[in-house]
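Apart from one protein chain that is not included, each protein chain of the complex appears where it belongs.
Moving on, here comes subunit A:
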Amino acid sequence: MASLLEVKGLKAFYGQTQSLYDVGFDIPTGGITTLLGANGAGKTTTLRAICNMVRTDGTIRFDGKDIRGMATEEIVRQRIAHVPEGRGTFTTLTVDENLRIAAYTRKDKQGVKDELERVFAYFPRLKERIQQQAGTLSGGEQQMLAIARALMLKPRLMLLDEPSFGLAPLIVLEIFRILRRINEEEKVSILLVEQNAALALDLATHAYVLETGKVVMSGPSDVVKNDENVRKSYLGY
C-alpha cells in the first residue's frame, strides 16, 4: 500500500528543549495508525510537528510532497485535519459557525450545505444544537464538534489527539465507532494518538510506540497488542 504520510528522522524543539529525537513512521493510505506512549513520550508533539506548530527538523512528506516548514494553515489546506488536544472549540461561536469556519475558503454554497448534512449524519446530536454557543456543549459534544469540523475540511488525513480525553466510557465507544465509519465511508486515513491503548489498538491497523521522543516499536496492531512489553506497560495485564 502506498503511504500517504511519510515521516523520517523527525526532531522537534520547544525553544532550546528537544522533545523528539528520531521519529519515523509511515501512514498507509486509507488506514488507521495509532501512536502509543506514556505521558511526555512525544505523541502530541509529533502531531504538532506534522502541522508545523513546533520547530522541527527531518522529513515530512504528504502524498510525496515535502510539507515540513510550510505554514500551518497551508498544511491544513493540503487537506490534513488536526483535531487538537483539548478540542480547540471556538467557544463564543455557535455550533453552526464552528463547522462553517472549516469551509470558509470554499465558494460553492451548495457544496458546503451538502457537506454539513453529511457531517450531521455522523453526529445527529450536533444538528439539534446547531445554534447553541459551542462553549456550552458538554465535553463529549465538543469532541464530536471537533471531529465534525475536521470532516468539513474534506480531509485525506485526520490527526486525532486523544479523542477519549476526559469523556465517559460510553461516549468514548460511540466516538470510536464513528471514527471507524468515517475511515471506511469517507476514505479518510487516520493518525490517532491515544492514552487508552486497548481502544486504540482495536481501532487501528498499525501501531507505533513512542518512548522519550523515539519510536521504540512498530508493527500491525495485532502484533503490537501481543507484545509482552506493550501488554505490561500500556494494556496493564
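Just so it is clear, contacts are C-beta pairs under 8 Å (C-beta built on N, C-alpha and C of every residue); 3 or more make two chains touch, one makes a residue touch a chain; residues count from 1.
Just so we're on the same page, contacts and distances are computed from a predicted model.
Chemist: Quick one: the chain not pictured, UniProt calls it what, "TldD/PmbA family protein", "Branched-chain amino acid ABC transporter permease", "Alcohol dehydrogenase" or "ATP phosphoribosyltransferase"?
Modeler: The correct option from "TldD/PmbA family protein", "Branched-chain amino acid ABC transporter permease", "Alcohol dehydrogenase" or "ATP phosphoribosyltransferase" is "Branched-chain amino acid ABC transporter permease", the UniProt name of the unshown chain.
Chemist: Where the complex has a chain not shown, which of A:Ala49, A:Val95, A:Val119 or A:Leu153 is the residue touching it?
Modeler: Touches the omitted chain: A:Leu153.
Chemist: Which of A:Ala49, A:Ile67, A:Ala102 or A:Leu137 sits in contact with the chain that's absent?
Modeler: A:Ala102
Chemist: Which one, A:Leu36, A:Cys51, A:Leu116 or A:Met144, makes contact with the chain that was left out?
Modeler: A:Cys51
Chemist: Applying the definition given at the start, please give the residues of subunit A touching the unseen chain.
Modeler: So the residues of subunit A touching the missing chain come out as 51, 53, 71-73, 76-77, 81-82, 84, 88-93, 97, 100-105, 149, 152-153.
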